[in-house]
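A single protein chain has been removed from this complex, and every other one stays in its place.
Letters are used for the chains, namely A and B, taken in the order the chains are written, and counting of residues starts over at 1 for each.
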Amino acid sequence: MSPLVDFTVAGLAAGTTYALVGVGIALVHQVTGIINFAQGEFVMLGALLYALGCEGGLPVSLAISLAVTGTVAAGVAMQVLIIAPARAAGPDRLIMLTIGASILVQGLCLTAFGADQHFAPPFSGESRVQFLTTSFSTQYVWCAVLTAGAVAGLWLLLNRTSWGRMLRATAMDRDTARLMGVSPQAMSLLAFLLAAALAAAAGIVLAPLQPPDATIGVALGLKGFTAAVIGGLGSLFGAVVGGLVVGLVEAGVTGYLSSGYRDVIVFAVLLLTLMLRPHGLLRRSGS
Amino acid sequence: MTGALLEIDDLTVRFGGVTALAGVSLRHTAGGVVGLIGANGAGKSTLINVLSGVLHGTAGTIRLDGQDISRLPTYRIARAGVARTYQNLEIFGSLSVLDNVLVPYRRTDDTRRLRDRFGIRSADRRARGEAILAEVGLGGQSHRYAAELPYGLQRRLEIGRALATAPRLLLLDEPLAGLTLGESADLLDLLARLPGRGVTVLLVEHDVPSVLRISDRVIVLHHGTVLADGAPEHIVTDPAVRAAYLGSDGSHDD
Partner (left out) sequence: MTPGMKRCAAHGVFAAVVLSAPALFTRMPFYTLSTAVLMVMLAIGALGLVPLTGLARQVSLGQAAFYGIGGYTSAVLSTRYGIDGWTAMACGAVLAGALAWLLGLAIFRAQGHYLTLATLALGIALSALAGQLPVTGRNAGVAGIPPLEAFGIRLDGDLSVFYAFAGMLVLCVLAVDCLLRSGFGRALTAAGDSPLATAGSGVDIARLRRAAFVLAAVLASIAGSGYAYWYRYIDPGIMGLLSSVELLIIVTVGGTRSVWGPALGAFTVISLSQLSKQYLPGTGGTYELTIYGAALILTLLLLPDGLVGAFAAAGRTVRHTVERRRTAATARALS
């Protein structure tokens, strides 16, 4: 049974990284109704800035600040310059705008930083966690901790603060929220800001695991979508479960079939979920 | 019993914790204008949404001429003969006024659809569209974009589009909202003429005196239940209605 344990552990570990991206996508969708195709690129930007900071000899705290500031600035810029001016546009144009933003971010990063990989040291050095027959990098523990912390923090924010209540009210009914004096634009800005901060955090813990270059955002974003869709698109907790499912499926395919079929199977799962259970695997369909 | 155009049986609609309709039962034989009044949030729009298939009820059945339509999708209900307008105007702004009334599907169109598919606009189809536009007071506007029409005419266009489906039952959700007094009076005259062309009208409207004036039967909804149901002159004198609903409005009247 030892291969099964190996795959499960490897799958869950990788799954935490997808969960982290998926949570950001779910958050923006919950509050704004927009599917943000640029979330993967923001994770890439966070990871790249952090790795560049580390390579440049900055202390960890400064490298983290650099990554967070840069990514949040990009997220805010996206909302202010691209999303807000299109407030009258339908969902079709908004979705295309986020696609445009994602290509633009990737293109600008390619131009500014080139296509080379950059490296950041793991938080706890090269230490590994021993589990039954297998071991994995301690960095995955950081990843899981951050995911759990992010979901818990966002849950508290959404359910226990007045800002959170306003965010949720906007998510449910923008017109009523506007009548109650909540500005949907301010809430949208807040959602993009939070999602960018989350992306920066995700990028920072991911950088040591997957040396970033300017092109990794696409794959990260796609896995994040799959996670968010499996979880029902609007649910933060669902996105975490979705991320773990994606990780497990990938590890299973790699272990029992061939790594070449990994993307085929993962995206076939996404396609089947959309076709058969459009409201996610967790929710009963039709509601 | 048979022969009723509309039979609603114990209809209940819940949104999470909110019960918008709580066991509504109604029968109506074809003909006339049925006024549906009630305070904000009484469940009037919800009833129209369920009748037109935009929402499905939590429990209960709806029959149209004996056919159970409670679980049918919107387009099937529309083809079965139920048309509607919307409280928040839903017109096809990027189509011409004429094209707006040519969108509706009619069973009689089936034989002509092949020709229509190839872009050959059949002249009689256009003529029927123009006739409906003239009927709702939009004659001479057919080539303007619907989005360019003034609000009052857009309201009429919505009614014209509903009539173009050749409905047996027409559901109107606050058609007078936002109109000037003159526009309101004109539209009311138009609505009063509809039963004469074989359309039974269910009129939801805030302006109670107008409803009382043109309705043959008035139903009062209160917190999702039928509070009163009868001829207009009985409704105004019903003590329960006066207490629950008209009482507050009555002071503004006259």
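One rule holds for everything that comes next: contacts are C-beta pairs under 8 Å (C-beta built on N, C-alpha and C of every residue); 3 or more make two chains touch, one makes a residue touch a chain.
Remember, it's a predicted structure, so these values are computed and weren't measured experimentally.
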Full-complex touch with the removed chain, picking from B:Leu64, B:Ala83, B:Val97 or B:Val204, is B:Ala83
Touching the hidden chain, out of A:Leu108, A:Leu157, A:Val182 or A:Leu282, is A:Leu108
Which of B:Leu21, B:Val34, B:Leu102 or B:Leu188 touches the missing chain? It is B:Leu102
Among A:Tyr50, A:Tyr140 or A:Phe225, contact with the omitted chain is made only by A:Phe225
Touching the unshown chain, chain A contributes residues 35, 82, 85-86, 89-93, 95-97, 99-108, 110-111, 115, 218, 222, 225-226, 229, 258, 260-264, 267-268, 270-271, 274-276, 278-279
Per the touch rule stated above, chain B touches the missing chain via residues 52, 54, 73-75, 78-79, 83-84, 86, 90-95, 99-100, 102-106, 113, 116-119, 158, 161-162, 164-165
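The rule we apply is simple: only the chains that are shown with their structure count from here on.
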For the pair chain A and chain B, the C-alpha centroid-to-centroid distance in angstrom is 46
